[in-house]
Every structure is written in C-alpha cells, then in structure tokens.
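Heads up, one of the protein chains got dropped from this complex, but the rest are sitting where they should.
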Amino acid sequence: MALGEGAAGSILPQSLQTRLKRIAVILTAALVAIFVTIPVYIMVAIAVQSPADVFRGGTVHLIVDTLTFRNFRVLLEDTNTVQYFINSLIVTAGATTMSTALAVAAGYGLTRFEFTGKTLAARAVLFAYMFSPIVLAIPLYVIFYSLGLLDSYFALTMALTAISAPFTIWLMWQYFQTVPISLEESAWIRGASRTRTLWDVVLPVARPGYISAAIFSFAVAWNDFTMARVVMSSDEMYTITVGASLFLDRVTIGWGETMAVSLLISIPPFLIAVFLQNYLLQGFNVGGLE
Amino acid sequence: MSTVQSVKSSFGKLDERRLLLLATFVPFAAFFTLVWVIPIGYALGMSLFQNPTADAVFVGLSNYVEILTGEEFLLFLWNSVLYAVSTTVLSLLVGLSLALVVNQKIRGGNVLRTMMIFPYLLPTLVVIFIWKFILDPNIGVLNQWLVEWGVIAEPIAFFSTIQWAMAAVAVTSVWKFGSFAFFILLARLQAIDPNLYERARVEGASTWQAFRDITIPHLRGAILIILLVRGIWMFNKFDIIYLSTRGGPLNATTTLPIRVYELAFNGPNFGGATALAGIMFFLLAGVAVVYFKVFEPEKEVAH
Partner (left out) sequence: MGDSGEGSQDTTQSDGSDDSDTSDDSSGGDTSDTITYLSDRGDSKEIIDQIIAEFEDEYDYTVEVTYTSKGTSTDEQLEKMRAAGNPPDIIFDTSSDAYRYQRDGDAAPVSDAVQGTGLPDPVNVDGESYFAPTMVEPLMGWYRNDLYDENPTTWETWQSEAQRVTEEEDIDGYVVQTGQTNNADTSITQYHWQNDVQIYSGPSDDIQVTIDDDDNRAAAVETYEWIQSMAESAPNGAGWEWGDGISALQQENAAAAMSVGGLPILTIQANRPDLVEKLTPTAFPVPDGKGQDKWWAYMEGHVVWNSGSATEGAKQFVDFFSKSDKFMDFVLSAPLFQFPPTREGLDSDAVQNNETIQQHPEVMDLVRDNWDSFTSILATGDDGAPNIVAADAYGQQVMGQSAEQMIVGGLSPDETVDWVADELRSLQD
C-alpha cells in the first residue's frame, strides 16, 4: 500500500483534517476525564465521609465538608483488612513478575527461533481461555488439594501466572516481531553473547511491550477472586477481594466501609498506573540505529 | 517441542539457546498443564456424568442433549453474543481512540494516561460498588441528577428494567475493559518509528492517509488479538453481570456463563453445568479456528 494513494480522506483539505483531528483529540480527552473521574470521585467522597453525612436528607452528598477516617478505622479495628492486603500484594507481585518474565523469554523465543508447530502451539494456548472458568473451580481445588498445595502463596502465585501468561506471551511474541533483528545482529557481530544481547539490546527496546504485559498480569492477579477462593481456605491467607467479600456482607458493615475498602484496594492500581505509564510512553527510541 | 536449526540462530551458541528455550517453556508448560489442561479435561469428563461430585453415574452425552434442546438455550446464546460483541467492539473503539489521543503528546497527556489505565486495574467487585452508586434507583447519583434536572420524573432502576439492564451492564463493562485495549494499543503506537510519519509527510501524505497506511497496519496484529481474546473473555464473563443483575430481570441479561453458574450451584446439576461449559468451549473454539485461518493474528507487519 503506497502512501499518497487517492483515498476518501484526501477529499478534505489537509488543513481541515488537522483541525478536525485537534478537535477530536480535545473532545475525547474531555469525555474520558469525566467518564473516569466521576465514578472514582464518588468512591473517594463516600469513603472519607461518615455514612450519616453521605445520606443525610435522603440524597447522596458528594461534596465532602466533614472529612472522617471513621470508615477506615472500622476496617483496621474490626477486620483483617491489613492481612488480606498484604497477602494480595505478595501474590500479585509474584505473579506479575513471573508472568512478565515468562512472557519476555517465551515471546523472544517464539519470535527468534523456528521450531515445528510453533504457531500451532501458540494458538493452542489461547484455547484455554475459551473454557468457562466457573466450572474449573472444582477441578482446580481437587488438584491443589491432591498436591497438598492448598493455602500457600506459591500455589496461588503459580495459578495466577498461568492465567495471565498465555496472553502476555502472545503480546510479547507480537511485540518482538516489530523489533528489527538487525539490532541484535549488529550486537552479535560485535561479539556479544545471545543472553547479553537480550539483556542489553532487546529488553530496552521491548520496554513498552513488557510494561503492557506487566499491567495486564497485575490486573489479572489483583482482580482475582476465583483462584484465591479455590486455593486459600483460612482467614489469614485470603486476599483482599475474598476477604472483603467476607466482611462486606456483615450486618454491621455499610456503604462507608465498603467504599473505604474499595479505596484501599484502588491504591496499588493507582500507583501502578502512575509509575508504569511513564515507561509505557518511553517510545520508539531506537529508530536511528537502524 | 523440537527445535530445528534456523538461519537466524546461527549466530548464537546452541547450548545457550536451548537453555533459554528450556528455561522459558518448561515452567510454563508445567503451570499451564496444572492450571488449565488437567482442570479442563476433568471438567469435560464431569460433563459426561450425572451428579459428578458425589454419586457419579455415567450418562454419555445426554447432559449435552438436554442443554442444547432446552427451550431457553438460544435466548441465552443470543444474550451472550450480544453482550460479548457489543462490549468487545465498544471497548476496542474507546481504547483505540484514547490511545490515538494520548499518543499525540497533548498537554495533560500524562494525567489522561494514568486515568485511562486505572479502571482496568480495579477489581470487578470495586467496579460494581462504584457503578451501583451511579445507576441504582435509590442511591445512584445519576438518577438523583436526572430527577433534579427534571429529565425524568421517577428514578430509573437501570439494572431492573428489561430495556435498560443489558445496556447498563454493557456500559459498566466498557468502563472497566476499555482501558485494556488502550494500554496495549498505546504500547504498539509507541513502537511505530516516527521517521515513517516524517517520510510520509515529506511525500505529501495527509493525516488521514498516514493514519490509514502507517498506523492501522502497525496496529493490525494487536487489534486482531484484542478482538479475539476480549471477545472470548466477554463471552465467558460472569462476575460483572452476576453482581449487577444476576441475569435478570426475567432473563434479559442471562448469558450462558450465568446459566452455567445457576446450573452448578442453584440446581445443583454439575453435569449440566460442565456440559454447557463444554458447549461454549466448542462454540468458541470453532469461531477461533476460522478466525485464525482468515486473519492470522500472530503475523505482524514486517520491518
């Protein structure tokens, strides 16, 4: 497909196209800002007010005039929130690291090495996602029970890795295909080993790719409910999603505590979003080397 | 998996290469077998039994026949397709347009990017709580505002009204999953050599043409894979629907996964539940085989 070919777009003059683009950009940005901010703001506003303030007079008040940490205090004093939270952090960190590392290595292997059945194997892996996970809880429990792996961080980390890895591997496989082999070739010619090359040349280039793989595996692990419910069976080992679902249906727990725990659950995602998005936008900075 | 010598790999040392492959694929294969292959095989096995968790009786394919001939199967299938297609396409469109916007290096782009990734990282449980506070007829602020502004006289129970329930669930889903397409496509946009655009401009290509001839081909593989996996996941999506409507009102939002759950734990008819999961699996697999044949999503644009 050659550039500059006649197309529908070329009916409009370039200056108008540029202006349209600018308007579209601003409009979309504004819409997103509203669409994302309002729901998140609602959560925060309810978490930091006492329920009696939120609901006074029969309407939901979202303007925070009296700040209180009452809801958080209830969580800390009456529930195991801290322990649940730590458990979640442990397995999420483990699963994110493992899944991303696997994806980088496997994605690179799939791109750079030829072996028979490569495409077929990679496609077959995706078929796992087609089975409704609802009915897998029982088989999984049976397997982990038989292996004596119930109630362990290791088992949950492993299971969460297995859930995200098929997709992260695909992501990296595709991503590496956009990285020109010539970069590596020139390193090899200079005498660098394959591992060295992978480390020094390939990884930096692949950064946006593996950052998005990491974001995905983080989301899978942090969001997980089913797996934690299968693998963990004691209160000290529950992750925050399972733990919260346990205390949130108590008679004494209301919307204030619900939103407070939601806010706590949102902190790691927020930090991840702030930190990783910078790396995500490091951009294609090796173009000149080609 | 046997490896054959390739032209490209002649630069590296063989043992190093093998080591890398082993280090990668062996642990993955082990996890994968343990967490996916065996449980799926086990579940498919259960689908051939009546009461498989207690006093199992082998019944062959009769669970499948019973499910497929059930009068509401087609309705549930239709709901699943409607939900999966609408949420997949919408989240792709949302994600794509935002990725394009953020890629423009506009002022406040950083903040926008953070905001956009955020919803995808929130657990569904939290997403549902938040959306309940928007759409609920009693505590939902959207209803409160609409009534205040005089748009509606009475609050609308979005999750309880036949015409609204599916749309309400879909909007909630797109809110969460739009960012999935966003951050993957953004990473891919970052990988496009800016020189390509520069060269195109020099050659006199318009914005639209550059988009069509450079951006879209570079995103093709990512878009295809997003459509595929997002489609599969949305077809199998259970939690977001169950937590917001439980499949109601009547069967307006009862998709196949909701049905699987009802069969498994309300019935309980675990044989039927696994059979339905099997049917969904074969349906999706059939679609996927065609999809792979036609689009070859793993093929990336060559450099």
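Each chain carries a letter (A and B) given by its place in the written order, and its residues are counted from 1.
Methods note: a residue touches a chain if its C-beta (ideal position, glycine included) is under 8 Å from a C-beta of that chain, and two chains touch if they have at least 3 such contacts.
Everything numeric in this text was worked out from a predicted model, so none of it was measured.
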item	value
Touch with the omitted chain, as defined above, among A:Leu31, A:Leu76, A:Ile90 or A:Val142	A:Val142
Candidates B:Val65, B:Leu250 or B:Val290 - the one touching the absent chain	B:Leu250
Sites on subunit B contacted by the missing partner chain, in the whole complex	52-55, 136-139, 154-155, 157, 159-162, 245-250, 264-268, 270
Interface with the undisplayed chain - residues on subunit A	51-52, 54-56, 58-60, 137-139, 141-142, 145-146, 229-230, 233-235, 245-252, 254-256
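FYI, only the chains that are shown with their structure count from here on.
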item	value
Length of the line joining the C-alpha centres of subunit A and subunit B, rounded to whole Å	13
Parts of subunit B lying in touch with subunit A, wherever the complex brings them together	1-4, 6, 8-9, 11-13, 16-17, 20-21, 23-25, 27-28, 31-32, 34-40, 42-43, 46, 53, 97-98, 101, 104, 106, 108-110, 112-126, 129-131, 133-134, 139-141, 144, 175, 180, 183-184, 186-188, 190-195, 200, 203-214, 217-218, 221-222, 225, 228-229, 232-233, 236, 238-239, 256-257, 260-261, 264, 270, 273-274, 276-277, 280-281, 284-285, 288, 292, 298, 300-301, 303
Complex interface listing, subunit A residues touching subunit B	1-5, 7-10, 12, 14, 17-18, 21, 24-26, 28-29, 32-33, 35-40, 42-43, 46, 55, 59-60, 62, 102, 105-106, 108-109, 112-117, 119, 121-123, 125-136, 138-140, 142-143, 158-159, 161-163, 165-167, 169-171, 173-175, 177-181, 184-185, 188, 193-195, 198, 208-209, 211-212, 215-216, 218-219, 222-223, 225, 241, 244-245, 255, 258-259, 262, 265-266, 268-270, 272-274, 276-278, 280-284, 287, 290
